[in-house]
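Note that one protein chain is taken out, while the other chains of the complex remain in position.
We call the chains A, B and C, going by the order they appear; numbering starts again at 1 in every chain.
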Amino acid sequence: MANHGLALRHQFDDVAQQKEASTFGMWLFLATEVLFFGGMFLCYTIYRRWYPVAFGMGSNHLSLMLGAVSTAVLICSSYFMACSVNSAATGKKNALVGYLAMTIVLAIAFLAIEMSEWHMLYSEGLMPGFNFTYHEMDPRHVQLFFGLYFSMTGLHASHVTIGIILLTVMAVRAYRGAFTPDYHTPIEVSGLYWHFVDLVWIFLFPLYYLIARHLQ
Amino acid sequence: MNSGFRLFPEQASTTAQHLDHVTIYLLIVAAFFSTLIFALIFYFAVKYRRRAEHERVVESHGGMTLEIIWTVVPFLLMMVMFVWGANVFFEMSRPPDDAMNVYVVGKQWMWKTQHLEGQREINELHVPLGRPVRLTMTSEDVIHSFYMPAFRVKFDVLPGRYTTAWFNPIKAGKYHLFCAEYCGTLHSGMIGWIYVMEPAEYERWLAGGPAGESLASGGEKLFQERGCANCHLSDKPGRCPNLVGIFGQPVQLTTGQTVKADEAYVRESILDPSAKVVAGYQNIMPSFQGLVTEEDLLQLIEYIKSLAKPQQQAAPPAARAGRKQNR
Amino acid sequence: MSEHIVTKKQYGFVFVTLMVLTLVTTYAGMKDLGPLNVVVALAIAVIKASLVVLFFMHVYWSTKLNKIVVVSGIAWLGLLLWLTVSDFATRGWLPFPGK
Partner (left out) sequence: MITAIAPTRDNYLTHEYGIKSWLFTQDHKRIALLYLGAISFFFFLGGVFATIIRLELLTPPGDLVSAQTYNKLFSLHGIFMIFLFMIPSIPATLGNFLVPMMIGCKDLAFPKLNLLSWYIFMAGGALVMYAMLVGGVDTGWTFYTPFSTSYANTYVILTATGIFITGFSSILTGLNFIVTIHRMRAPGLTWFRLPLFIWSMYATSVIQVLGTPVIAVTLLLVAVERGFHIGIFDPNLGGDPVLFQHLFWFYSHPAVYIMVLPGMGVISEVISVYSRKKVFGYKFVAFSSVAIAVLSFLVWGHHMFVSSQSVYASLVFSFLSFLVAVPSAIKVFNWTATLYKGSISYDTPMLYAFGFIGLFTIGGLTGTFLATLGFDVHVTDTYFVVAHFHYIMVGGTMMAYLGGLHYWWPKITGRMYPEGWAKLSALVVFLGFNLTFFPQFIMGYLGMPRRYHAYPPEFQIYHVLSTAGASVLAVGYVIPAIYFIWSMRYGKFAPDNPWGATGLEWQTTSPPPPENFEITPVVGYDAYDYSILEEMKVG
């Protein structure tokens, strides 16, 4: 096995051991992320059970179209990420850089959709802390709903931003030819991270956008 | 309250007696295992001290039976602790029905107690001997904790929610009251006294005190002033639910849920009416958030409770205050 | 993560299923299924999530250790939810406020 120059760190015996260590390490990190978002999902579970009506009304103020499109965009970017891992493993450098670029573009598109959703809610006066004005039924619990909504989607958006930075660095290194079929662990590890970010949104979308659409 | 040197706290309530039996059991178990471990260490350390520099030791492999013994025995001892402790806890969690109701409002760094007869006290509570006392408590700002060491009673007092504690005094005297949940700058100043008095003495204190009107009648006055009466007492259906006889009954909401009309429901419906709208009515009631204080809420709840009684209760409030309240 | 390389075609299948499931869950969200609404939404989300984890993130072909980490992460989240909800769900069993 070609130990690609600086690729093998001195404390590892061989490249295989190093790859398994990196992916195992990333999976441990993703377990912490599961619990990090888990704390907020707990708050969501408790308060949705306590205030179902307020959550339904709050959810109906969110635009279903933007939510569905953003989910689709994120799944596409996840698909392109998977393709980039595949092309890294098969040594096709240009395909790798191309897919990474596509993933980044779609990630930015997702952020754009998310920010437009936020702006729409802000202009409707539904952003707690920024002149929250809501006078229909049960204003306080609806404010709680939007407080939770902005906290969770905000945390998710920050993770998407970190992902964009990470993928850009990977794309630049890929463009410089740093990865070969034998050594492309960084691509796989950032792939794991990006799929996790998509995973969180797969749960956020139904829990926030599909609570009580039938009442609309 | 002799403040001499003491190792055990005073026993001034039935709960204290029951709990002290559990405590003795706990102390015995702890004393046994601590001395066992200390003695074994000391004995082994001396008996098997290293005599020669390169002394060889015959290895004794692990003994499964020993391992099982010191897993099962502690576990069984602890199960006794669990069951006995849970028993006392269950008793602490259920006030008896004939308990005398007292309302407590915790506020940053003082306790306000209110008797049903109308007496209001700051950082003090006078109760008669021989009758259990049930405390319904709430807080105006942060979490406090109503703690009476002599009665072994402690319960947190939360903002936006009612919590309950109770004790049955067995000895007259003056007992400490502490706030046990950190609540800010003068947390250590939020202390007071519980006076347990002989029944006769208590009556004299009750009569001698400021003759304010009872909570229920105070609530009735508020009910009229704030305009609740013309809506909630009229028997014209459709505008708003009639509150006579509603306390404690299940209520059907527009969302299909049914909730029990307890203190928390009444409080929430006054402060945030649109949260739980009764089935068949619109959400037209204005919120009284910020217009009523915690004490007003307690009076209104007491009045609505009094509405729950059958019709003869509607005697004029003045007459009711005169009679002794031994509900 | 072993030397097993997942082909783009396999990724394609997973991608299409994910998109279809997104449409299904959006459509199901519009209908009034009463309490079933939550169950359906969560079931579809769990299916999508497991697809992503097993195939996009290669857990299906990865070492036993990685699988244990995935399971324990979810299990710990379950612990947090289960014991906390067991408190909130059993409040008010005693007829006294705050118990």
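Just so we're on the same page, a residue touches a chain if its C-beta (ideal position, glycine included) is under 8 Å from a C-beta of that chain, and two chains touch if they have at least 3 such contacts.
Because the structure is a prediction, the values reported are computed rather than measured.
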| item | value |
| --- | --- |
| Chains still shown that are in contact with the chain withheld from the display | A, B, C |
| Which residue of B:Gly130, B:Pro159 or B:Gly280 touches the chain not shown here | B:Pro159 |
| Touch criterion as defined above, residue of A:Ala31, A:Met57, A:Ile187 or A:Val200 at the omitted chain | A:Ala31 |
| Hidden partner chain, touching residue among B:Glu67, B:Glu198 or B:Glu225 | B:Glu67 |
| Missing-partner contacts on subunit B, residue numbers | 3-9, 18-19, 22-23, 26, 29-30, 33-34, 37-38, 40-41, 44-45, 48-51, 54-63, 66-67, 70-71, 74-75, 78-79, 81-82, 84-90, 92-93, 108, 141-143, 145, 147, 149-150, 152-156, 158-161, 163, 176, 178-189, 191, 272, 275, 289 |
| Positions on subunit C contacted by the hidden chain, ascending | 65, 72-73, 76, 79-80, 83-84, 86-88, 90-94, 98-99 |
| Residues in subunit A touching the chain absent from view | 9-12, 17, 20-21, 24-25, 28-29, 31-33, 35-40, 42-43, 46-47, 50-51, 54, 128-130, 140-141, 143-144, 146-148, 150-151, 155 |
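What we mean here is this: only the chains that are shown with their structure count from here on.
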| item | value |
| --- | --- |
| Inter-chain centre distance, subunit A versus subunit C - centres from mean C-alpha coordinates, in Å | 15 |
| Between subunit C and subunit B, distance of the C-alpha-averaged centres to the nearest whole Å | 41 |
| Interfacial residue positions of subunit C with respect to subunit A in the complex | 1, 5-8, 11-12, 14-15, 18-19, 22, 25-26, 28-32, 37, 41-42, 44-45, 48-49, 52-53, 55-58, 62-63, 65-66, 69-70, 72-74, 76-77, 80-81, 84-85, 88 |
| In the complex, subunit B residues that touch subunit C | 93-95, 136-137, 155, 158, 161-164, 260, 262-264 |
| For the subunit A and subunit B complex, residues of the former touching the latter | 51-54, 137-141 |
